[in-house]
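The structure is given below, and queries will be raised subsequently.
With one protein chain held back, the other chains of the complex are shown just where they sit.
== subunit A ==
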Amino acid sequence: MVPFGGWDMPVQYAGVKAEHDAVRTRAGVFDVSHMGEFRVQGPDAEAFLQRVTTNDIGKLKPGRAQYNWLPNEAGGLVDDIYVYRVGAEEFLLVVNASNVAKDWAHLQAHAAGSDVQLTDESGRWGLLAVQGPEAAALLQPHLDVDLGAKKKNAYFPARLFGQDVWLARTGYTGEDGFEVFVDAEGAEALWEKLLTLGLTPAGLGARDTLRLEAGFPLYGHEFAEDLHPLASTYTWVVKDKEHVGRAGIQAQPPVKLIGLALERVPVREGYPVLLNGQPVGHVTSGTSSPTLGHPIAMALVQADAAHEGAYEVEVRGKAQPARRVELPFYKR
């Protein structure tokens, strides 16, 4: 167990590789109850969220979920979030555990003067993520809704093992799967029931290797308050609309996020990236990819040095060859 965002989180149960492989080939379950949840309600809810996020909330229909960003005025990110639309005037936001207090203060400040009610429901919800190619087939017999009719990013109430839950066909692994919102008091019982389905319990370690293979950025690594978010590959999250970060985000980012593949030596966050022997950036996330069998990394490099094919990463004083590869590293 490790402390993380005020929670004690399991890094691994049986081992990162076994958990990772289970999610890629069958299905696993993550306890991600540490994530924060805010409810946003009221006549101005949509207009408020349009203003504080970069993606187009107007395109988000009830019963659907949308990946989104909370920009600051300088164009950095306060957080990257998921927005779930419950109804015309009601939304649920899921935010990173380590950013709950910061996000709450940011949203409160921008809500002043709007007819919108914010509720911090972080303590109310447990959140279990069932992920993997067999996730739907394993859950279906224990649900009162037809998962076949629920496409990616669907968000809907259901009864699972007789417990009232909300399900979203979303996740952070690059696999099909569902995130299950359950009352915090009912989360442990549901976890136990899910394990009886043969789901492999998976920890933060596998969550990180899976998301990295899938090319998903992670707040604190690929995103930060002082980092231009358009350096990432997720530029589609910024729509042409008025929002808090519009002026800051419009500038061209001086750095760009790239994917690197290495032969043998794993590279870690902070390691220097070299081009022709000169430092041009640094690794933001790195691991040995369990699926691909070799080390992979995301790195931020100077924009004018981001289109080469071959780089080196300095590992303990030695330059290791790395080639640039398209993100994501792995696609289902």
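One rule holds in what follows: contacts are C-beta pairs under 8 Å (C-beta built on N, C-alpha and C of every residue); 3 or more make two chains touch, one makes a residue touch a chain; residues count from 1.
Note that contacts and distances are computed from a predicted model.
You can't see one chain of this complex, but its UniProt record names it "Glycine cleavage system H protein", from the set "Pyruvate dehydrogenase E1 component beta subunit", "Glycine cleavage system H protein", "(2Fe-2S)-binding protein" or "Branched-chain amino acid ABC transporter permease LivH". Annotation: of A:175, A:208 or A:222, A:208 touches the absent chain (contact as defined above).
Considering A:98, A:153 or A:288, the position touching the chain not shown turns out to be A:288 (whole complex). Within the complete assembly, residues 11-12, 15-17, 20, 205, 208-209, 264-266, 268, 287-288, 290, 295, 316 of subunit A touch the chain that is not shown.
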